[in-house]
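Here it is, the structure, as structure tokens.
All protein chains but one are shown in place.
Now for subunit A:
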Amino acid sequence: MGSTASTLSKIPDVETLMQETGFTPAHMVRLYDRFKALDKERKGHLCPQDFGAIKELAENPIGDRIVGAFFSQGQETLDFHSFVRILAHFRPVDKDRPRDPNVPEPINSRSNKLKFAFQLYDQDKDGKISRAELLQVLRAMLEMQVTEEQLESIADRTIQEADLDRDEAISFDEFRKSLEKVNIDHKMSIRFLR
């Protein structure tokens, strides 16, 4: 480890990464150190077992889904770029961003945060949260604490309220609509220190 500049130079394509994600150089250095700390065997990339070593994550009822969100379909390795890109979802929303239709939305926009949360529910990635998928999440979050009937009734009620086009599943738009009033920025953002 060395000063900010020398660590930054060790990260390939760091300029593009910073522009894409909006992290500052200081953030990049700290995230790089964290990446290396998680990569105990110094492979240069992370695998799902490295995440398994984080105790607080193992305690989290949806811990394995979160880990799954980092590894895109079928991949077993996660390089630093992808690691940072996913974490960028959790940067607080930039309030003064001009709404320019030609510029693609930043990773941490409200819409992209919602998409990230949506994929935690939608494990088979068909663009809809089916009743079965909803039940799976409920089971993960509640397991032994409620009966199967209670789980099913909660699932049914939720779908009833959110499903507007009556297809027994919740699409991304219906998801977004049902969360209109929730302050997504606050709930899906992590305050990165200087």
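Just so we're on the same page, a residue touches a chain if its C-beta (ideal position, glycine included) is under 8 Å from a C-beta of that chain, and two chains touch if they have at least 3 such contacts; residues count from 1.
Just so we're on the same page, contacts and distances are computed from a predicted model.
S.K.: For the chain not present in this complex, what protein name does its UniProt entry give, out of "Glycerol-3-phosphate acyltransferase 4", "Pyridoxal kinase", "Nicalin" or "Enoyl-CoA delta isomerase 1, mitochondrial"?
M.R.: UniProt protein name of the non-displayed chain: "Glycerol-3-phosphate acyltransferase 4".
S.K.: Pick from A:Ile107, A:Val137 or A:Ala169: which residue touches the chain that isn't shown?
M.R.: A:Val137
S.K.: Kindly state which of the options A:Ala132, A:Leu164 or A:Val182 is in contact with the chain not pictured.
M.R.: A:Val182
S.K.: Can you list, in ascending order, the subunit A residues touching the missing chain?
M.R.: 1-7, 27, 29-31, 34, 37-38, 51-63, 66, 87, 90, 116-117, 120-121, 137-138, 141-146, 150, 154, 157-158, 162, 170, 175, 178-179, 181-184, 187-193
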